[in-house]
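Of the protein chains in this complex, one is absent; all others appear in place.
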């Protein structure tokens, strides 16, 4: 008995300790993930701000020249000059910037003018004054404009003052402009590549530096990066609270010690009673850890949201009269949805948010519920109409972390309770050892089934109450919307109807299979080969079979129409007509399943004692009577089993439909699984598809339960 | 070798008690047979000793160790099963070597022990065969060999001869006794066959309905059965019983049956009035005079002797065993005498033995 005690400590206390470590780890990890997210958000704000600046300069430029097309939308115009056809300067910007001198009459000027005239538009990059520049033809006066891509350094400093983030621009990997000397001259090459390919903000390093990809004028290719670095005045997350962390660790350590003490103390007889208490004690620290982790995580999350909103508000403050901007523009700048409250009404970047403004009274910031989702908001109203910034609902990694945490706690609690109940029920070293061996043996299957079957089943249920599109970040809760939609969805009912019609192949196959089984239930030469032949379709590749049958069903050159033509029938359109396509699938299904059912019927037939037939023959019963009075009644359990399992199987037909008809023509062969597949993976409506699949599950579940009840009562073999 | 001590051993399955408060001491090197009708709990008791079942209560000691909570492999026991339980996928050699292999014996030692055991049992030529290719007796020997090679402290036998045919059984019985002498092993042997029990056991423990009825040397059990159950279970044909009353007459006990009276060699006041008188068939004397007269209904000659089934005046059936040369005819009326010295008395209520 004593030898087991260290094992008890290991089994109970170690998970508790591990759980405390895990919870702490999750919060540390969460914090480690949140701050970079905040910085990335800052990088995006910086990018939007730079884009806004660019558009301002572009507007000024356009006003000045009246002719620069939208295609000349360089990102970060620093200076430009407009020349007439002779090369004389007409315009320059900014006024005090060093002039771009294009000497009239020089070969360089002539070449540039010629190139600009030829293209009648933008000439590609030129190197001008040692820096890249755009060259544009101005049709109004036949002159050209040279525009150099720079951002006014004051833009950067203003951003830094407002947000606490220093800012730098990189063209390609090269630094183009920086507000602070901390930035390196070049970015790592792979970093720029991943920035370009991922098309989202990334953290550059652990020093709270983040970057967002800078796009070209089509907003298409990434040509560089906007990099931000947090300074002391940048928003930051609070450091990890050490007190709860150490409390949790202490509690866990206490558990270990207490358990060790309790279990190592000598107890006469069975060790269940002290152990059960120890088990319960062991559950407390993990619960504390989980609760703390959940709370700390939620607080961190809320803090991040507020900081991000604050950042958005600060960036908006850089813009003169932000209330006058189009809301979509200010939403981009702020990185949040924006509602502007004007005298004549509310203008919001998301129509659903407009209503929220009414509910925000007094408080400049807080939480508000909009169509079932909790949003963080902040009111900004310095000059002009008040703005309301709202973050999108928080959904991301931290929720997942908490989900795992809860799941793990559940698993731990379950394991401990199972173990405790064993300790109580068995209380004996030998039986306990056996139970432990059993759970060890079961654990691979159990874990795999939990992770890949049980959890997905519940997750599908969860999904069915959410709008869950693979590519959209927001996955809002929609309640019973999917189920209500389903009720009125003609295509769903069509698929259900088709599935039901398709399942008619089952009785048809059963009749054939029973006939074949009776035919082959005798000792004749080659019977094994014949059975194998009937069984063959069932084990071969369904895709290959589908292809072959599609070819045989070909209305013009197929085997079927030719054979039917020989006896004066047809031609039939088979798969090409809504009237016959489903029938064609049913015929195929009969051919495929006949062998499978035959084998089961054969087993059933062979289980009928021969004496019964002999007795019936002596009683004078002919073959028909023997079939109806002996074979069929005694085959009833087999028949019932084949019927139910085959119907359940028929509800899940997919391959033939996918390969042969793709649900067509005109949804004539659209069966339920194919319909679900299409919704989930072609239309990406995974929530809706999950709702359908749960309905299918419910139907199959009901059928199976009915089967058990029926089997139990009526057809149980005596 | 070691002695085995069972103390208040109890095993309860759901709502039935298979073994109840079993106290049993098996001496070092002793051959004890646990016998009883089927369902008497003897096999459960054996499995408890083996560690295959866990006792509900009580303790088991082997040698100086309390093994109640010790798994079978650490109890240093070997067991021969009723169906031999030979591993069908292993050869005879492998079957015998398995227990040594899992205990990580050296190959050389394993080989030596297996061959020695095979030699003792005379199955050396079968070592390469699989159990499926063996006859019943050969399987029996293999199962024995499997237990011998381990050289355990205690051997447990669970009706090992019940699957053999009658001739083989007699042979194996003698062989097992011989083996016991040779190995000087402590053996607990379960059987439902009283002949096996009587011929092989140094002591017999008789069980019924989970309880130990008597544990004594075979002849003691036969001569002085502790209760009515033991008396009826041991001996073939079974003991004859007469119900009646017991009273004191002239300072001695007087048994009054339905159709006879018998003065017994016991003095004093009987403890009970209601009693059962038991007489073994061979102790009934058929003659011209006796306690009562009876009608001969059936005569079964079995060669060396005859079993005579009699009907007493009160229509009870009685069996007497007489020598083969005694002539008895069916429907003959004979007188039956009960020798007082050979009569057993049992309490009517508890069935316990009373009197001398």
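Residue numbering begins at 1 within each chain, and the chains themselves are lettered A and B in the order written.
Keep this in mind: a residue touches a chain if its C-beta (ideal position, glycine included) is under 8 Å from a C-beta of that chain, and two chains touch if they have at least 3 such contacts.
Here is the rule we use: contacts and distances are computed from a predicted model.
Q: There's a gap in the complex where one chain should be. From "Ethanolamine ammonia-lyase small subunit", "Ubiquinol oxidase subunit II, cyanide insensitive", "Cytochrome aa3 subunit 2" or "Carbohydrate ABC transporter permease", what does UniProt name that chain?
A: "Carbohydrate ABC transporter permease"
Q: Taking the entire complex into account, which one of A:548, A:612 or A:630 touches the absent chain?
A: If we include the chain that is not displayed, A:548 is the one touching it.
Q: Touching the left-out chain: which of A:233, A:246 or A:453?
A: A:453
Q: Of the residues A:215, A:367, A:433 or A:629, which one touches the chain left out of the display?
A: Once the missing chain is taken into account, the touching residue is A:433.
Q: Looking beyond the chains shown, say which of B:98, B:222 or B:307 touches the absent one.
A: Within the whole complex, the residue contacting the unshown chain is B:98.
Q: Considering the whole complex, which of A:511, A:533, A:632 or A:666 touches the chain not shown?
A: A:533
Q: Give me the chain A residues in contact with the hidden chain, please.
A: 400, 418, 421-422, 425-426, 431, 433-435, 437-439, 441-442, 444-446, 448-449, 451-453, 455-457, 459-460, 463, 516, 519-520, 524, 526-537, 539-545, 547-549, 551-552, 556-559, 562, 565, 591, 594-596, 599-600, 602-604, 637-638, 640-642, 644-645, 648, 651-652, 654-655, 658-659, 673, 676-677, 680-681, 686, 689-690, 693-694, 696-697, 700-701, 704, 707, 711
Q: Could you list which residues of chain B touch the chain missing from the display?
A: Per the touch rule, chain B residues meeting the hidden chain are 47, 50-52, 71-73, 77-79, 81-83, 85-89, 98-99, 102-103, 146, 150.
Basically, only the chains that are shown with their structure count from here on.
Q: Compute the distance, rounded to whole Å, between the mean C-alpha positions of chain A and chain B.
A: The computed centroid separation for chain A versus chain B comes out at 74 Å.
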